[in-house]
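Every protein chain but one is kept in place in this view of the complex.
== chain A ==
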Amino acid sequence: MNITRRATLAGAGAAFASITAGLPGIARAQAKQVVVGTWGGDYGELLRANIDQPLMAPQGIEVLQDIANADPRKTKLLAERQARRGTFDVACLSDTDMHMISAQGVFDNLDMAKLKRGAAILPALAKPYAVPHIYSALVLLYNPNKITTPPKGFADMFDPKYRGRVGFSDILYSTNTFAAAMAGGGAFNNYAPSQKKLMELRSLDAKVYPSNEALAAALKSEEVWMTPMWLARGFMWQKAGIPVKHVVPSEGAYAIVFEMAVPKNSRGKDNAYAYIDAALQPAAQAAFADRMGYLPTVKDAPLPAEIASQISLTEAEQARLRAPDYDYLLKTHAEILDFWNKQFKA
């Protein structure tokens, strides 16, 4: 084979192109892109199928997902907050996490004039620094085959009949602590009773699983029968054949809102706003309800009646729901985690 100068140059060019294709910094100069920091799994996949491809691609904006669990992404946002250029254009986090990171001055206050869909947002969920994407309620899930009298609230977890049958997801330590606090007469701004109640659960052989998925497997094999969880997860698990029903706890519970925000050091804010607008489109919202059981955060998203009946709440149930006390959680978060790790799990 003859190696000519021209062929060598062409080869080198192709090699350079294939190397640089993986570098977002260089690619960014060529096309419109938006980097979305999000969970993987169903959430990431639904974003891709219902926002990235049908709504963003026609606008000529390519969406890059930076996938990780919430904790590493929170740490990334905090570590980069002094940097001139951040990784994410859109950050997806739960409402409590979002408040915590927002308190460190990481996000822009949103310019609602730039959001075409801003007016459609449910007013109760609106915040200055984040847009609500989907939401659900904290409920108590139980196995109806094993627990024939439906539980009323978190207090039922302490019934000695269910010794060894209450399971917790380790990543929901804050929520589990809340459930224990409410069962012990605590309040949204007072988790103090949780300490005694968690130790009580410990002596009742409550089980802790490393992830929601591991907890789901334990519910499926009927190793445990009861757990505090998001209604939407319960809906998904039910669809997957896991024997669970839900009850909105009589003690009261909170809604969980998954939100989107724009970091101050985003490199493509216009594209970020376009992305958030797309996420608020009725069709994109309905897709999350259909597959994951999360409720739309906009007024005009259509829900099939069958799904609505499974994931919506009655007025009486809604009355028991409130927003978490974010400031209280921000101040006590380290303490809650410490107790969970050092006393409850020890």
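We adopt the following convention: contacts are C-beta pairs under 8 Å (C-beta built on N, C-alpha and C of every residue); 3 or more make two chains touch, one makes a residue touch a chain; residues count from 1.
In this text, contacts and distances are computed from a predicted model.
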Seminar exercise, completed: Among "Glucose/Sorbosone dehydrogenase domain-containing protein", "FecR family protein", "Probable chemoreceptor glutamine deamidase CheD" or "ABC transporter permease", the omitted chain is listed in UniProt as "ABC transporter permease"
Seminar exercise, completed: By the document's definition of touch, the residue of A:Met100, A:Leu280 or A:Val298 touching the omitted chain is A:Met100
Problem set entry | Residue among A:Ala31, A:Ala113 or A:Ala334 that touches the chain left out of view | A:Ala334
Problem set entry | Identified contact with the non-displayed chain, of A:Thr75, A:Asn109 or A:Asn145 | A:Thr75
For this session: Since one chain isn't shown, list which residues of chain A touch it in the complete complex.
Result: 71-72, 74-75, 78, 100, 103-104, 170, 208-210, 217-218, 221, 223, 330-334, 337-338, 341-342, 345-346
